[in-house]
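Some chains have been omitted; the remaining ones sit where they do in the full complex.
Read from first to last, the chains carry the letters A and B; within each, the first residue is number 1.
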Amino acid sequence: MVIKMVHIVPEIIKESVTNHIKNGERTDGRAFDEYRDIIVEPGVVGKAEGSARVKIGNTQIMIGAKPQLGTPFNDTPTLGVLMTNTELLPMAAPNFEAGPPDENSVELSRVTDRCIREGQVVDLEKLCVVQGEKVWMVFLDLHVLDYDGNLIDAAVLGSVAALMNTKIPTTKLEGDEIVLDYDNMIPLPINEKALMCTFAKIGGELLIDPSLEEEEIMGARLSIGMAEDGSICAMQIGGAESMTKEEILKAISIAKIKTAELRTYLP
Amino acid sequence: MNIIITNNNLSTGTETSARANNRAFDELRNLKIEAGVLERADGSAYLEMGGNKVLAAVYGPRELFVRRLMQPNKAVLRCKYNMAPFSVDDRKRPGPDRRSVEISKLTSEALTPAVFLEKFPRSTIDVYIEVLEAEGGTRCAGITAASVALADAGIPMKDMVVACAAGKSDGNVVLDLSEIEDKEGEADLPIALMPRTGEITLIQMDGHLTEDEFKKAMDLAIDGRMKINEQQKTAIKNRYGD
């Protein structure tokens, strides 16, 4: 995916949206700490061992999980592997173009991957089959279908839903042979439901779940990944402006409430 | 280290002697089309046909930035057909392969005769097809869906384009081959046509057919076109009302 042309927002629109926000109003009428409508549909793709479709407002991502046996990394011989890939499809926005992942899709993949890995969503130790030789690798493919802002929260929410929905065959070691019993599929071992909550800073205010219109004028973006106990497992700032320490601490306290709320959409 | 797979649910070759679900030789699989399923695209459609799940989106007519493709007296219609990595049993590596490059070219040629491109000189109409789940016949499913997405985008067309494969499976000439019928069958013949006139905009074949079998297969596809076209029209009607 290559972004074809920087979308330049006219100054007059930028000012008008910013002024609304300074007056406490978002153009779509939401409160600053209010998500758009959320839909999570697990199990939508029959050929994927795990899948989910997630919508936050008009943003829509399809996520598929495909486990396969592979070799563990040298420095983690007893752990399964999670591989995250994102396609910002050219159908998702008029300025997305087909091509290899650009910096935006790479960042989305890596932020999602970190939140899920550091949040220990999947118990990777249980995915080890033969130490140093064979482990389950789970390929998580994020297919972005419709882009209307806040891809990060949708990506993480949908990924966790897809992983919760994923099944692998019962795997046994018999002598020198690995027996994969596809007649007895078991769910992936899920430890934790770490999720992310994203803030946009516009006109000095912090809003959660920015729409595309808001993203295009936001100064900075802050995404916070949280485990169920409210501890922090990932964080990522983005955008051309800075944030203060106080803003970050405020965002953390809001994220605690909102990730818990997001978690209710999981099955 | 050997890997042993036990799986009693795998279908075996002998089961294909009768069509699944007792389908008649000229019967289509379940077909469902919905128009206007995406927000950003100018037009879009979602289609299920048997186990296939396909999404089509259209952008345009819009400015064409690649000067070397520009046509002074009409628009170009470009198509990208892509399979999601999770749409098939063994994960597909992301990005185009030779198969998808060829299908993209053929899809664009299958849709082109139906569109009044000369109304939009120097511009482009971009069609994107995403296969979300594949179960035999995705190129036809993509063309049928793309045609609805073009209509949803308000692109002026002579007619919609309908696509369906006929072929030979287990000795019989049949319509709309499923994945297993295609894989174990003797011939596959995807056809796209404009239902009103019956003009053919895509034909491909691989396998082995006598001239008579070929005629029979072609006729099956031609005769099946109206049922598919009904669903296309219904999808547009449901989106915009009568």
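The rule we apply is simple: a contact is a pair of C-beta atoms (placed from the backbone, for glycine too) under 8 Å apart; a residue touches a chain by one contact, two chains touch by 3 or more.
Being a predicted model, the structure only gives us computed values, none of them experimental.
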item	value
Formula for the entire assembly, written in the chain labels shown	A x3, B x3
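Going forward, only the chains that are shown with their structure count from here on.
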item	value
Separation of chain A from chain B, taking each centre as the mean of its C-alpha atoms, in whole Å	31
Residues of chain A defined as touching chain B within the complex	4-5, 44-48, 51, 58, 60, 62, 64-66, 68-69, 85, 87, 89-94, 98, 100, 130, 133-134, 139, 141, 143, 145-148, 169, 174, 176-183
Chain B residues touching chain A - in the complex, by the definition given at the top	1-9, 38-41, 44, 51, 53, 55, 57, 59, 62, 65, 80, 82, 84-91, 94-96, 126, 128, 130, 132-135
